[in-house]
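Missing here is one protein chain; the remaining ones are kept as they sit in the complex.
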Amino acid sequence: MFPKVGKARNVTRIIAKLDIKSQYVVKPIHFEGLRKIGSPAQLSRGYYEQGADEVFYIDIVASLYERGYDLAQIQTCAKELLVPFAVGGGVRSVDDFSRLFHAGADKVVINTHALQECPDVITRAARVFGSQAVVVNVEAKRWDGWWECYSDCGRIRSGRNVLEWVKEAVERGAGEVLLQSVDHDGRRRGFDVELIGNVIGSVSVPVVAASGAGTLAHIKELLACCTPSGVAIASLLHYGVSTVGEIKSELQECA
Amino acid sequence: MSDERFGKYGLPLKVEYCNCCTISNQRPSSAVEFQQKSSDKKEFVSFEDGICDACKFLEFKRTIDWGSREEELVELCDRYRRDDGRHDVVVPGSGGRDSVMAAHLLKYKYGMHPILITWPPILPTNIGRRNYDAWVKIASCYAFQQNKELHSTLTRLAFERLGHPFQPFILGQKNLAPKLSILLGIPLVIYGEHEAEYGNNRHEAMSPIRDRKYYSTEVAHRKLVLGGTAVDELMDEYGFTMADLQAYLPPRPDALDQVGTTVHYLGYYVKWHPQEVYYYAVENTDFLPNDHRTEGCYGKYFSIDDKIDWLHYYTYHIKFGMGRATHTAAQEIRNGDIRRDEGVALIKRFDGEYPEQYLDDCCQYMGITREHFDEVIEGYRTPHLWRKDGSGNWVLKHPIWESAPGKGGPANA
Partner (left out) sequence: MKIGVVDYGRAGNIYNIVNALEAAGADAGTISNADDFAQYDQLVIPGVGAFPDALEEIETRGLRGALLANIARKPTLGICLGMQILCKVGFEFVECDGLGVVDGEVRPIQCKGPVPRMGFGSIEVVRPSRLLAGVTPTDEFYFMHSYEVVNYTDVTGLTSYAEHRYVCAFETGHIFGVQFHPERSREAGIGVLKNFLHAGE
């Protein structure tokens, strides 16, 4: 047989997460506030050059404002990258998926419409585009003993239990989960490790853990407890605390 | 004045919207609360070249030299700072983001020794209580507790007679700090945000100092009006005593002069961008936004500590056609956080939602039924603003989403 090549390496994807509002990357805290960080295209390019494995681009107000996404801006960002580009925010139909793939998305991310109105859109999208192209975004809010799914940029409750919803979404054909925490996002005090561990244990698809990284230690602590397929980082990168390269080096040392 | 141009509350019959933000000309400016009677005609917010006072003020704000304003603050603090480590500034609030930033900045950046003071919310929410607890990690706090019997009576009277259930809260909030300044012998009182930010008499914003007329009077207390009810009536017919009512009544100017009380706004000295105040509070303290969107609005951190606030914004919507979403959007447009069309979309979606969440609690507190609540509300509905649609629901005659798109604020540039 063919000999194995290469040494063991950390395989957790390091993903740059861009929260988008109009022509800016913004960074909310607890899904509130629209502090501007910079230009989506410039930041896409910058994080790509730092070594990001993927870029996630989420229009965080499209559902809240009940409007569509900016295809031109998506195209501009996609052109800056030679790594996968996941795009979401305000996705409501299979046609939306299609338009986004034709404008630079490699994966499309969906939350509000699927969660609150029409879970069937996941099923239909997976039939056309394949599960690997359908990412369900979860905004999880912790209560006593369970987590609830939120929508519309972490504002509106759904009454759905996160663990049940992710199972349903995956059964319908979603191929990846982007898991965010309303309690931890933007706070830079660490991840909701219990949430992430529980979701990973509930589904067989890759889970991208997000929300809460403020230091390299937070990421290491997370990976010591569970094995998300990727981690999505925002504040840590946006505020220049660490670069993607530094994150990867740190994790490589522990691999 | 019976003038064809004016309707209920003395508001202009022709509804116009600010070209920049989402406020309409149906907005009264800040009344002197302890003299407010139901028959009062409102002074409404003026538009200049189609722009409201608050937006004009923000335009002016963008020209301010904040460096020199900060120097004034440093000089103020140097003048009042005690070097024996005792309290040297009164910071009123209840743990909302403004009072959090005010207390934190004054203590950690400007080396002051704040004493916090609280006129508690009428009906505290869980998030309000939680943020109050986080706030008092910064410094000690004098929390006054109102006589519940009187407070609930005044809230009900204010609701029934003025359509303004929030008034008892505002009364105390504006008076308590100067009174504690007198009591504690601490002359300097510092609030957070300047009221001019919301279009209240812009000329007053040129000074850091709050006009004494809003928190003191020489008028005999018996002649003042609380909850739309004369103090005389509250005593003679409701059986309350001057001791009970004292808390709501403003101090006399001579008492203030003895201590040298002076009330300032931090928002004069420090650029007060409400969104950035939220970030400051969250990044530097344990402040949290609410865990869900507020009814009638899209945000999670504006005015969330008092259940009566939900009613306040709802009654405001009935009277003036503008609810919480309108006010929040207007402020965010002015400050460049959102565009005008985005604000309009949010208002269309959320403004004026029925305050279901806490209505039962509020009605129980006021000792009224929901039916009575709905009846009273209808008495305040302004005819020139509302009509019934085909299904018998009340809808605005001139909603902002049907008016011409304005040029917007900084985000529209």
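In this document, chain identifiers A and B correspond to the written order of the chains, with residue numbering beginning at 1 in each.
Following the convention adopted for this analysis, a contact is a pair of C-beta atoms (placed from the backbone, for glycine too) under 8 Å apart; a residue touches a chain by one contact, two chains touch by 3 or more.
On a predicted model such as this, the values are computed, not experimentally measured, just so you know.
Of the chains displayed, those contacted by the omitted chain across the entire assembly are A. Touching the missing chain, out of A:Leu43, A:Ile110 or A:Ala133, is residue A:Ala133.
Screening A:Asp53, A:Asp70 or A:Glu148 for touch with the missing chain picks out A:Asp53. Only one of A:Asn161, A:Ser229 or A:Ser249 touches the absent chain when the whole complex is considered: A:Ser229.
Which of A:Tyr57, A:Phe85, A:Trp165 or A:Phe191 touches the hidden chain is settled by the complete complex: it is A:Phe85.
By the touch criterion stated above, the residues of chain A touching the omitted chain are 2, 4-6, 11, 13, 53, 75, 78-79, 81-85, 94-95, 97-98, 101-107, 126-133, 175-176, 204-207, 229-230.
One rule holds for everything that comes next: only the chains that are shown with their structure count from here on.
Chain A and chain B have Cα centroids separated by 38 Å. Of all the residues in chain A, the ones that touch chain B in their complex are 22, 29-35, 61, 64-67, 141, 150, 152, 154-157, 182, 186-187. Residue ranges on chain B touching chain A, taken from their complex, read 275-276, 278-279, 282-283, 288-289, 291-293, 298-301, 337-339, 342, 345-346, 349, 411.
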